[in-house]
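Structure in structure tokens, see below.
Apart from one protein chain that is not included, each protein chain of the complex appears where it belongs.
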Amino acid sequence: MIVILKQNPDKAQLDMLTKWLDDMGISVHTTVGHLQTILGLVGDTSKIDIDLIQALDIVEDVKRVQEPFKNANRKFHPDDTVVDVGGVKIGGGNFQVIAGPCSVESEEQICAVAKAVKASGATLLRGGAFKPRTSPYSFQGLREDGIRLLVEAKRETGLPIVTEIMDLSQLGLYDDVDMIQVGARNMQNFELLKELGHLRKPILLKRGLSSTLEELLMSAEYIMAGGNEQVVLCERGIRTFETYTRNTLDISAVPVLKDLSHLPVIVDPSHATGKHSLVPPTALAAVAAGADGLIIEVHNDPAHALCDGPQSLTPKNFERLMRSIDALRPYAYEREA
Amino acid sequence: MIVILKQNPDKAQLDMLTKWLDDMGISVHTTVGHLQTILGLVGDTSKIDIDLIQALDIVEDVKRVQEPFKNANRKFHPDDTVVDVGGVKIGGGNFQVIAGPCSVESEEQICAVAKAVKASGATLLRGGAFKPRTSPYSFQGLREDGIRLLVEAKRETGLPIVTEIMDLSQLGLYDDVDMIQVGARNMQNFELLKELGHLRKPILLKRGLSSTLEELLMSAEYIMAGGNEQVVLCERGIRTFETYTRNTLDISAVPVLKDLSHLPVIVDPSHATGKHSLVPPTALAAVAAGADGLIIEVHNDPAHALCDGPQSLTPKNFERLMRSIDALRPYAYEREA
Amino acid sequence: MIVILKQNPDKAQLDMLTKWLDDMGISVHTTVGHLQTILGLVGDTSKIDIDLIQALDIVEDVKRVQEPFKNANRKFHPDDTVVDVGGVKIGGGNFQVIAGPCSVESEEQICAVAKAVKASGATLLRGGAFKPRTSPYSFQGLREDGIRLLVEAKRETGLPIVTEIMDLSQLGLYDDVDMIQVGARNMQNFELLKELGHLRKPILLKRGLSSTLEELLMSAEYIMAGGNEQVVLCERGIRTFETYTRNTLDISAVPVLKDLSHLPVIVDPSHATGKHSLVPPTALAAVAAGADGLIIEVHNDPAHALCDGPQSLTPKNFERLMRSIDALRPYAYEREA
Partner (left out) sequence: MIVILKQNPDKAQLDMLTKWLDDMGISVHTTVGHLQTILGLVGDTSKIDIDLIQALDIVEDVKRVQEPFKNANRKFHPDDTVVDVGGVKIGGGNFQVIAGPCSVESEEQICAVAKAVKASGATLLRGGAFKPRTSPYSFQGLREDGIRLLVEAKRETGLPIVTEIMDLSQLGLYDDVDMIQVGARNMQNFELLKELGHLRKPILLKRGLSSTLEELLMSAEYIMAGGNEQVVLCERGIRTFETYTRNTLDISAVPVLKDLSHLPVIVDPSHATGKHSLVPPTALAAVAAGADGLIIEVHNDPAHALCDGPQSLTPKNFERLMRSIDALRPYAYEREA
């Protein structure tokens, strides 16, 4: 950490700061310049509250030079983490496709879609039971019943299931869910993250609409700090000024996250683009960039989906995409160790 | 609502759509152009799921022409709503300043700050008990104890109190809290919003970092749909590419929200800018633009605040700002009815 | 075009508007709703000034339903345009890699890089002669001399050359340049675009840092309206809140632009990411998404490049990337006609 002092800092305050850092086991190296004095802080600065220092009268600016995350940091854990979801491995060379409808609507629907996506090669089933909707007047999901139907589909197909949690109070319903999804809007629901850190169940953590990659990793850190290291990161598009697509898929997030962290990284092209015609090209791009998996919306009848219809693929289009993915995968980018 | 059809739409699908809309009490007016056919939908379209229509094969695009919020909409409630917080009125010409520390740290601290801000003219006390922090290693607030200390400060000064809730499970602790704050990161925590809709207590709803004004109003709608109409909207800066300030204060949000809605609108210049030196000019700007109030961080010793120090004012600077606000207020913008 | 009127519009003004539209050959279909009246405008609305209508007292909002670009629009020109740059074809199934240094620095440098990239399979040579730099104190390019050296490198290697123009006054120097690049900062330099429209030379048009895809196509339209149809579009990253990468590569831009327009689309992974280690994964992603080409910075000695060093590949890394591209290309996304 670098602390840049204002011109002519008050001597007494500077001594107090130096002593306080010293007490925390941080050593301070001072560089005196013409217009500024710079303090180089050496030691474990990840637990220093940057705001505390920035608040001091003598301080002009503070710059971090070390990532503030530890458990999620590849520097401390060079090897890829492999997350096991009901026997299906993600990461460390294991590529998986999670597929299913936006919302669970009925037993027929979820079981039909589950069978179709399994036949095309998907290895995990997704489906929304609790649905975050911008409007209180939109369909909010089948809730408890939705989870029950997912479990039924899992029983029929053997596919482990992934579904979103919206509130801590729902946690009791997720015993038979194989992987709990934290949605974009909940990426910084810190109370939820802490509680999920006490589980020993894989978590699919989606990037917030306007969250930086560092913030995403700090949210993973919340879960991991509780002891749960089974976290899969998911890029699902960020909010920008461009309105043609629902969000802007940040494709660089894939190699960046894999450089900074040992956690698996998957991509959600359905939510990133919001248009089914854009799912195949962006899904292939994610594979090429080195993603460890994809999560894709598939519906047997997109025209009648209760939500997010415009971005869902038909089973037939999904099958075609899976064949393209299989063909391209051997030529995807591989990170150098 | 306007539905733009693709060229040569399938007749059977078009008939199905028209019938479905008809069943919902919506009448359809058709305009046939050279390249496109346009359907004008007339009736109460606020409950139509736009995604459902967009998913149809024959549809190229759907455009809403009516705001999707009703309870929060000024068109249906032309008069300003006045929110009463423990006897203190906000909105409809009533201007209030909410002040206090970022975090409650101790009884001495919160009571000293409470007395100071009251003496300068603040009419409501704020203070964080549960603190959303990006890092799990940062101070997370005194939690239950923090609320207890706020209630103590209220007993000593008579100031009604405002504090943030981070999770539904904490709701039982808020009985003596006069106004519950929903933070930016929780603006789309829909389960929380629904539950707050069942209370009869004022809610301070902060705009999310990357939420549109329409989304903010839809979140207010979630609360109001449950029957709780005591909602105060708060602009607190949005996330943009500019990094000099912590966020970008969207000053236009004040007149826009007051045009679109009858709810009171306040501004948080402390979080919007992240720098105490920028609080006075932006606070005065918010008053000039017609805000119904301000929420400002004040700390008796900013250099030792446990969080958000850089953006807090000293009581002395707060006093000076309050005098400037008093002087400027009579010349602020007034919306024409 | 859809015009939404305010409640109870003034009859005389409405008649005036209808007559004015009628005179322009636009027919108007009216839908009267409870809260709003909607006018559907049918005819060639691309030349109607949307601002003019929006300014009318009786108008609440105007929504376009037709793209405002014509020459660049795939609806009117379904077949892919193939741009010929000194005998090298881009688009319509022809994939090309443009490579070379950020800045031309010396004859040795540009010729050495040209030979190296040609040996690896690049078919066009890039190199900056006039350099847009944020700071007046940074190296501004060799200017006239830079172009002279590029022409020399073309003579030695046979590679057609691509270089950026920064101002109309430089146009006389570009006679021997095969393709003129309009940089991101000049994407809306309309006087420059108009003049380039009078040439019969290929133009490489880069998307502005915060330009929408529609604005990019409107800038292409400026060039094409002058009669020059040889335009190649280039996605090079947009400005967002994320600061880890220099810009955010909008990978969806590739399929979206190819859907909306018949012009070739290439990607610049070097400027989009700003880090050479991110160039290979994002370049492969662009190929997978269906791009018609890439423009990549290559330097023989990145550590001594006079500008943009951090994002340049060494010839050795470029060679390795070209082999990966060759392997992946057959499995890239192909747009359905």
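As written, the chains take the letters A, B and C, and residue 1 is the first residue of each chain.
Note that in this section a contact is a pair of C-beta atoms (placed from the backbone, for glycine too) under 8 Å apart; a residue touches a chain by one contact, two chains touch by 3 or more.
If you're wondering where the values come from, they're calculated on a predicted model, not measured in any experiment.
K.L.:
As a test of the contact rule: which chains in view would the missing one touch?
P.N.:
Hidden chain contacts in the full assembly come out as A, B, C.
K.L.:
Looking at the full complex, which residue from B:T157, B:N228 or B:T282 touches the chain that isn't shown here?
P.N.:
Per the contact definition at the top, the residue touching the missing chain is B:T282.
K.L.:
Quick one: which of C:N94, C:Q188 or C:N317 touches the chain that's been left out?
P.N.:
C:Q188
K.L.:
Hey, which chain C residues sit against the chain that's not shown?
P.N.:
13, 46-47, 49, 51-52, 54-57, 68, 130, 132-140, 166-170, 185-186, 188-192, 194, 209-210, 215, 218, 221-222, 225, 239, 302-310, 312
K.L.:
Contacts of chain B with the missing chain: which residues?
P.N.:
Counting over the whole complex, chain B touches the hidden chain at residues 210, 212-214, 238, 240-245, 248-252, 254-256, 259, 272-273, 277-278, 280-282, 284-290, 324, 327-328, 331-333, 335.
K.L.:
In the complete complex, the non-displayed chain touches which residues of chain A?
P.N.:
Within chain A, the residues that touch the unshown chain are 2, 4, 29, 31-36, 38, 40, 42-43, 61, 63, 65-66, 75, 210, 239-241, 243.
In the analysis below, only the chains that are shown with their structure count from here on.
K.L.:
Select the chain at the greatest separation from chain B, using centres from the mean of Cα atoms.
P.N.:
So the chain farthest away from chain B turns out to be C.
K.L.:
How many angstrom lie between the centres of chain A and chain C, each centre taken as the mean Cα position?
P.N.:
31
K.L.:
Scan chain B for residues touching two or more other chains and write them down.
P.N.:
Within chain B, residues 210, 239 contact more than one other chain.
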